[in-house]
Structure formats: C-alpha cells, structure tokens
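Encoded as structure tokens, the structure appears first; notes follow it.
Apart from one protein chain that is not included, each protein chain of the complex appears where it belongs.
Here is chain A:
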Amino acid sequence: MSQFPERFSAGSTMTDGDYDYLIKLLALGDSGVGKTTFLYRYTDNKFNPKFITTVGIDFREKRVVYTANSPNGTTGKSFKVHLQLWDTAGQERFRSLTTAFFRDAMGFLLMFDLTSQQSFLNVRNWMSQLQANAYCENPDIVLVGNKADLADQREVQEKQAKELADKYGIPYFETSAATGTEVDKAVVTLLDLVMKRMEQCVDKPALDAQNGEGTSKLDAPPVNEKKCAC
C-alpha cells in the first residue's frame, strides 16, 4: 500500500504508520466561527458554505512534509508529519466534553469570527479554558480571525485583534475558509511552533543541568575521567 511514501495527498489512504511525527492540533472557539469549514479547507481544500453544527468532537487528518530549519542556518531535513486536527463543538452544552480533549492536543487554533464582535470577546474565555485544561500553562496557540472575505460585515478590526494576540504573545492570522486565504499559513505556523517546542522540551533538561549547580551528570563520570589531561 505504502510503496510511495513520499507522495502525500489528503486523499491517499493514511492508515499506515509511515510518518515521523504525529502532531495533534485542536481548533476551538465559539459556535459558528467556522472551525469545521476551516479544517475542511485545510485538509481537503474545499469549502462547504452550509452550517452543520459539530456534535461534540470530530477530527480530520492530513499528512504534510515539514522541512526544519536547522539552527546553523542550513536547510534542514524533511520529515513526514501526520496531522490529527481535532474539531470541537463550540456549543456550550458540549463544553465539558470538548475541554476534556484539550489535554491531548499539542497545539491550538483559537478561532473567532471577524464578523462577530462577541466571538472575539470570548477569546479571553477560551484562553483561560486553555490554560486550565491544556497540557501545559502556556501551550502553543495561533489566533485565527476567520471569515475575512466578508469585508462588508466585519466587526473586528485587524489592529484590535493583533493587539490581543500580542498581549498573549501568539501569532495572529486573518483567514477565510471560503477563499482559502492564509488557512495553510496559520496551520503551518502552529505546526512550526509545536515542532520547535518539542525540541525545546527535550533539550531543556540538559540545559538546566548545564547551568545549574553541581549536577549529577558532570560529577557522575568515573574517577578515571579526571586523569585525562585533555
């Protein structure tokens, strides 16, 4: 089945384990901001203008090739990434179910509707939900203002949203699931953040040990080591 692993497309069967990373991202935000259509646009590059409310939770998958920029500036290696994109119901009555799923996601697409001031105001609430339920206190989040194509109905100004994003120290994108604008970019930015976070998490203990006082690691080597002049 997986004879040609380098060829990825959303339509291919993605049942094999031929990938390097499984990254779990989750979209959250008020009901009707376009989480499902956003993800549908990203995975299938299609747009469904119909509003079908998500029941509890759902997920979509996509395989992408991620090219890391290695720290010394050279073009890094390419990795196959299997993305599991969790879609959550925005409706209040599913809240306890959806927030429970926050703990399993590595990165978050916090979405609001550019044509709805209320959905933007609720971003704060979603942020505190994330802080409480996500895997760590400051997870990787990308703020997404969706429905950018509906310029005439716009209620949230770019400056406003940008300020909020800066306050939280997270990237901000204005997307349109209808036209596909910036959708890919938002997800890829989040993926990039998560990939960097992974490295940090693994290397951080080593750095801590280096900087910290008498570490076991440096004291541990056997006595023979000290005789070595070099």
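We take it that a residue touches a chain if its C-beta (ideal position, glycine included) is under 8 Å from a C-beta of that chain, and two chains touch if they have at least 3 such contacts; residues count from 1.
As a working rule, contacts and distances are computed from a predicted model.
For the chain that does not appear here, its UniProt entry gives the protein name "Synaptotagmin-like protein 3", which is one of "Proteasome subunit alpha type-3", "Chromatin accessibility complex protein 1", "Mediator of RNA polymerase II transcription subunit 20" or "Synaptotagmin-like protein 3".
When the omitted chain is restored, the residue from A:Leu39, A:Val64, A:Met106 or A:Ile170 that touches it is A:Met106. The residue from A:Asp44, A:Glu92 or A:Asp203 that touches the chain not shown here is A:Asp203.
For chain A, the residues touching the chain absent from view are 15-17, 19-22, 55-59, 61, 71-72, 84, 96-97, 100-101, 103-104, 106, 135-137, 198-199, 201-203, 206, 209-210, 216-217, 220-222, 224-225, 228, 230.
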